[in-house]
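Only a part of the assembly is drawn; its chains keep their places, and the rest are absent.
We just call them A and B in the order they show up, numbering each chain from 1.
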Amino acid sequence: MAQINLIEGITMALAHEMARDPSVVVLGEDVGVNGGVFRATVGLQQKFGAERVIDTPLDEAMIAGLAVGLAVQGMKPVAEAQFEGFMYPMIDQIASHAARMRTRTRGRLTCPAVFRAPWGGGIHAPEHHSEAIEALFTNIAGLRVVIASSPGRAYGLLLAAIRDPDPVIFFEPKRIYRQYKEEVADDGEALPLDVCFVLRDGSDVTLVTWGAQVKETLEAADMLAAEGIGAEVIDVATLKPLDFDTIHESVKKTHRCVIVHEAPYTGGFGGEIAARLVEHALYDLHAPVERVAGYDVPMPLYRLEMNYLPSVARIVAAAKRSLQAS
Amino acid sequence: MSIAASFEVEYLQYLDESGKLLTEDAPAFARDVRALVEAYKLMCFTRVFDGKAIALQRTGKLGTYASCLGMEATYVAIGSALAEDDVFAPFYRDYGAQFQRGVKPREVLLYWGGDERGNDFSGPAHDFAWSVPIATQCLHAAGSALAFRIRKEPRVALATVGDGGTSKGDFYAAINAGGAFTLPLVIVIVNNQYAISIPRAHQTAAKTLAQKGIAAGIESIQVDGNDLVAMRVALDHAIKRARHGHGASLVEAVTYRLSDHTTADDARRYRSEDEVKAAWEKEPISRLRAYLQGMNAWTDDEEKDWLAECTIRVDEEIDAYLATRPQPLSAMFDHTCADLPLDLERQRAAALAAAKG
């Protein structure tokens, strides 16, 4: 078993699935010879050839459209956007075609494509390299929206995404690409794409998050624990379809919920989770739900980005407000 | 100052407007009476279908419908030039091509009648469904062609796109990919002179649409799209090149939309009757009929009989369409993804309950 970090989990999943399934191909800008600007696809072209690890011309709409064509004709394309901020031109092909190919044709054609992109801020990157745009996809019916937050989950969820018979948006929190290593067996075991992961048990407050914020949220839970507060930490992992039941079970126990994400507050996916709570768990709640999120401003350039991103302190403060309420 | 590159865009036409051969050394296909009669009959069938579909819409039995009046030669040429194994990625008025590939008129009607089952059609199972977002289908064809290249299959992907569609990034990206990856890809521009109300000259300052292929470094040609012979010759060449690994090409079919854009449009708002009248002089069906009759390959009686048969066949299709039982409400859910997630199961149940009242 290898000790790997998150991005190595991505590479390992790609290599595993390409070896197992000849219909899997990888395409994107600089994914081949260069091995990807984050090295996510490093070594793949040497292993699987330029026909299956495809350096494309520079156009994300094209990459997405090619992926749709490939997928409909029986391939399993894993299309990369170099950064999430360059996915916008993919949305048309994803929403207008990938997401509806199956229902449009009543099952005659399907689109088993994965659209993956590094996601989020915090690496001192230039403009447009730090967005968190998952909420632009969660209201598009026909998509799964997944975001990994650990080496093992990166491996298992990406395997599942590639194997899924329908299109999957797959985000990778680039800030924690190399945060830590853990043992991950290259055993081809996929993780389910419809469950939230409970990362830490606790009975006083439920902290719900995804992606890079899993780091700060676990740290906040540590700090709360030091003060005798038991925080349950849930990594949503698959935003859509949402496994609300796992969140609900936790809130039934803790009666308090703090939702943490780095996308802007208004219209962020945190709203969906809070909404489900007020629809289905109103009587379980002993305190207002709290959202700790990015602000409703464009992601600032890097000097201010840490002021934008949810911090451990903000999460701890929200949890405490929640505990003090009522 | 030196010349870095130079280009010529050829124009291909064999039949003049009155159905006479313009050249002595016509291609073999111009003498293939059987194939020509076959194509002619399908062009007629398409036109009969088209007229009746419009009538259906006018009487409230069909939703918005996009006519193909005047473009029959272009589409029938495409349908007859492709092999079944090839992939066709149409836009939305490609019936002539699709009929040839086995799509049933009732399926066309179902689609415009607001029923997804029209897209689950009887044509080749790998063909794409109708594509409304302009030019997006060009990339699907390019992606299909890439799949064939990867799998080393001798198949070709062909997409059609309108003159308006050539302004869109997806069109450009598709031809560029076709060139960059040497794909077995053919893109046919159905230049019917209008994108709804926008005339061809307003879309682009390019003198021909064919020359857009120069930007992608691919072989490109402009063809009289109302000349079935020229269209077939150009397509046969492009498809053969593609199939043999010589790469992508672009075919501009110059034709004219004799109808409104769709049944929701009124073309009189933006073009003159004179212009339309002049365009009727060049329409493809009478031209091919004259040519066939000149070769004694088609008689007036055959014409009459065939049109009568078309009417019967199309009416049967319309009856079948009208008799199609509605989809159950659950159909809205059941094809969203392979296995319904819990969320959707619950919504489906709620919708069914709500429908019961």
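The rule is short, and it goes like this: contacts are C-beta pairs under 8 Å (C-beta built on N, C-alpha and C of every residue); 3 or more make two chains touch, one makes a residue touch a chain.
Computed from a prediction, not measured in an experiment: that's the story for all the values here.
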| item | value |
| --- | --- |
| Stoichiometry of the full complex in this file, by chain label | A x2, B x2 |
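Please note the rule applied: only the chains that are shown with their structure count from here on.
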| item | value |
| --- | --- |
| Between subunit A and subunit B, centroid-to-centroid distance (C-alpha), Å | 40 |
| List of subunit A residues in touch with subunit B within their complex | 25, 51-52, 54, 56-57, 59, 61-62, 64-75, 77, 89, 92-93, 96-97, 101-110, 141-142, 144, 164-166, 194, 241-245 |
| In the complex, subunit B residues that touch subunit A | 87, 89, 116-117, 119-121, 125-126, 128-129, 131, 133, 136, 138-150, 157, 169-170, 173-174, 176-177, 180, 331, 335-338, 341-344 |
